[in-house]
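Omission of a single protein chain aside, the complex is shown with its protein chains in their original locations.
Naming follows writing order (A and B), and every chain is counted from residue 1.
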Amino acid sequence: METFKALFIASLKSQTEYRFNFIMDIILSGLAIFSDFMITLVILSNFKDMAGWNLGEIALIYSIIEGGWGIFRLFGEGLHRFQELTLSGRFDVMLIRPVSTVKQVMLQKFQFRRLGVIGQAVGVGIIGALYADMASPGFFVVYCILIVLSAMLIFSVNLILSAIAFWTIRNEDILVLASYSMRTAAYYPLNIYADFVKIVLTFIVPMATAAYYPMSYLSGKTDSIFALIAPILSLIVFMPLSFWLWKQGEKHYSSTGS
Amino acid sequence: MKAFRAGLAISKNSFSRNRIYLLNHIINSVGSFIFGYIAVSIWRALLGDSPETSAMVTYVMVNQAGVWITMFLPYGAFLFQKVNDGTIAFDVLRPCGLIYMTFFEMLGHVFYNFVFRYIPIFCLGFLILGVELPALNHLLPYILSLFFGFVICYFLNYFVGLWALKFLNITGGQAIYYTLMNFFNGCMIPAEYYPGILKQIMPLTPFAGTSYIPTYVYLGKIPFLSAFAIQGFWILILGCLACVLTAKVQKTLQIQGG
Partner (left out) sequence: MSDYIEVKKLCKTYTVYKRKKLRREKRLIEAVKDVNFNVKRGEFLGYIGPNGAGKSTTIKMLTGILTPTSGEASVAGYCPWKHRKAYVRNLGAIFGQKTQLWWDLPVKDSYAVLKAMYKVPDGKFRNQLNYLVERLEITEFYSQPVRQLSLGQRMRAELAASLIHDPEILFLDEPTIGLDVVSKHGVLKFLRELNENGKTIFLTTHDLNDIETLCKEILIINHGKLIYKGTLSDLKKMAGLPRLLKIRLKEDSFRLNEEQKNILDDYSGYYNEENREITLKLFDSQNPAELAKILFQKFHIEDFKIQEPGIEEVVKDIYRN
């Protein structure tokens, strides 16, 4: 925790040194991600709903995924760029310090301009909740919890994808494939996809459990309580799995010394 | 033809440099196909089973294959990276201009993308999603229009590169580029779905010239002459602008390059 605080303060200071640049970066990187949602907005201006989901509900799904993604990218930039460490061999340095390597990789960098991403996600979420007539204090508490769970789930998925680099050295492409495309797929209601894709998004890269399932409960499309706690269920499986895989990778690394 | 000899050598070089990472590119072609699949699923959910749907499937998938030629060029046409690692010095020293150099470098890159990304993505779309082949008399105009789309895209990326040289930071320029492209290139939605006046404005933007217009030529939904007129107009304008801006940054460039 001390280490986290030290890095947090130091990164914040160094990134806000040029205040104008910093604010511009926040706004522009938020805007770039927001343009994805604008497309959805334009599409839905022509149609009443998408497979039974109205604009507000889709906005909430988007917001939970994107909010979690933004939080992950704020604190997990180091994990996202893990291959830089394996490519340069700088991962060695992490092994000679008395702190777990996952933590150290996370502590490589905090990227505060992702605040823009989080900001636009929350904005879309609030407007979406009002539009879908779901806004209430209780709802927003659940909404905040869902965003945090979504961040944790994205973290686990990325930890698994990063661990691949222990064997392959490079993992950027598999990261883009699994992480970006599955995240984008999870922006939209799961029932628009073919069954095969539904299974992948629920059980293999479980991004749909972060937002689609809990939202189908909260918007009254299903009464199953399992839908609401889907993110917790997938975290129970994926969190230990991801740490286990990382450990295996680390062992592999220290026996081949790539 | 002589004037292009050096350029083609540059292109060839940049083409072969890419081949080392073929496996990685296959992986991200699959990712790109998934993005296309998401778009296809959305339209199928919205339009149901209608002839309109199959045209839309073809539209989004052809765009998705095309983004590797007319949207995702290397950040800032490699300029920023070259300033960072100092290799810009060599480029400034060369007898041919910066625009000439970077253009042919991108051309080689894009030719590679055409063979190893465009074609595979298109084939997957054809085999799995039922993308329609172009009418024979649309093929040549389409290829020409796609090439014009690339030229426009090249200039836009070149501007991002110049922005990065000026501000020593690529985030902002790249974010603006991505936002405008994402919203106006029509990759996911053709012009007629845009609200209000945007319906008329969108096709006239340079961004639409990269995806919307070539793919509408493919589908034969736009008169070829007006397509070429819009693209030609922008190539002329952007080309002149590129010359003016290059002259302006040349000075900064020489300082940083030296």
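Everything below uses one rule, namely that contacts are C-beta pairs under 8 Å (C-beta built on N, C-alpha and C of every residue); 3 or more make two chains touch, one makes a residue touch a chain.
In this text, all values refer to a predicted model and were calculated from it rather than measured experimentally.
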I'd like to know which visible chains would be in contact with the absent chain if the whole complex were considered. A
Of A:A32, A:L55, A:L74 or A:L107, the residue in touch with the unshown chain: A:L107
Out of A:A10, A:M38 or A:L130, the sole contact with the unshown chain comes from A:A10
What is the set of chain A residues that contact the non-displayed chain in the whole complex? 2-3, 5-7, 10-11, 13-15, 88-90, 92-93, 95-99, 104, 107-109, 251, 254-257
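Note that in this section only the chains that are shown with their structure count from here on.
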Chain centre separation (chain A, chain B; CA means) in Å: 28
Once bound in the complex, which stretches of chain B touch chain A? 24-25, 27-28, 30-31, 34-35, 37-38, 41-42, 44-46, 167, 169, 171-172, 174-176, 178-179, 182-183, 188-189, 193-195
If you look only at chain A, which of its residues touch chain B in the complex? 21, 24-25, 28-29, 31-32, 34-36, 38-39, 42-43, 45-47, 50-51, 113, 170, 172-174, 176-177, 180-182, 184-185, 188-189, 191-194, 197
